[in-house]
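First the structure, which I've put down as structure tokens, then a few questions once you've had a look.
Here the complex is missing one protein chain, while the rest keep their positions.
As written, the chains take the letters A and B, and residue 1 is the first residue of each chain.
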Amino acid sequence: MAANEDITRVDQNHRRSRAVVHNGLVYTAGQVPDDMSLDITGQARQVLDKIDALLSEAGTDKSRTLTAQVWLSTRDDLAVFNALWDSWVVPGHMPTRICGRVDMNNPDCRVEIQVVAAV
Amino acid sequence: MAANEDITRVDQNHRRSRAVVHNGLVYTAGQVPDDMSLDITGQARQVLDKIDALLSEAGTDKSRTLTAQVWLSTRDDLAVFNALWDSWVVPGHMPTRICGRVDMNNPDCRVEIQVVAAV
Partner (left out) sequence: MAANEDITRVDQNHRRSRAVVHNGLVYTAGQVPDDMSLDITGQARQVLDKIDALLSEAGTDKSRTLTAQVWLSTRDDLAVFNALWDSWVVPGHMPTRICGRVDMNNPDCRVEIQVVAAV
């Protein structure tokens, strides 16, 4: 196996790291809510909070997000999600985004987000 | 917030940038057609034109695309889309691609594409 001194892995278990830092970028795993009984507002807040925490752990913050992939389980949540998203992103520091309706692993999961940010 | 002098954001609104340039790469947002009443041919042409324009604005072009994510709303469009795609990409300069059927935010949207290119 190749050496990995240039790769930092955050909060890994037997399946995945929650974030990986390499060459000035942090890649997060797809973040899902801790409490999937919540509505889209509650779920999205948990996901965005988790991303903030991961970015902080990697030594950066949401103002340096380059791109985000957003999966929603239903289009019915899009308007509410977008309002929360719009208040989360930092004016003047918008990432690119791709957002679509995807069935997530847990049927109760309404939102999953993955980001790449500059450290 | 961390400084962002090393990140260039193209055509941003309150939600997203259409492209972000950092450390020699440009990340586009998922590009969708302007006119969603068009068939797959018309929609795909609009999307590919928009990507060309974004790459140009970032100082690069499609010959330097590294990877593309393609979402189609129906498999019925795949053959037609692929023919358009094949005539868009540059022989000898093929990006990697992941392409699947995803429901996009607008139910009339038939295709969404996001690319990462070297600047």
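Just so it is clear, contacts are C-beta pairs under 8 Å (C-beta built on N, C-alpha and C of every residue); 3 or more make two chains touch, one makes a residue touch a chain.
Note that the structure is predicted; figures quoted are calculated from it, not measured.
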Applying the definition given at the start, please give the residues of subunit B touching the unseen chain. 24-25, 60-61, 63-64, 66-67, 75, 78, 82, 85-86, 89-102, 116, 118
Considering the whole complex rather than only what is displayed, give the residues of subunit A touching the chain that is not shown. 1-2, 4, 6-7, 9, 12-20, 22-23, 27-30, 69, 71, 102-105, 107, 112, 114
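By our rule, only the chains that are shown with their structure count from here on.
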What is the distance, in whole Å, between the centres of subunit A and subunit B, each centre taken as the mean of its C-alpha atoms? 21
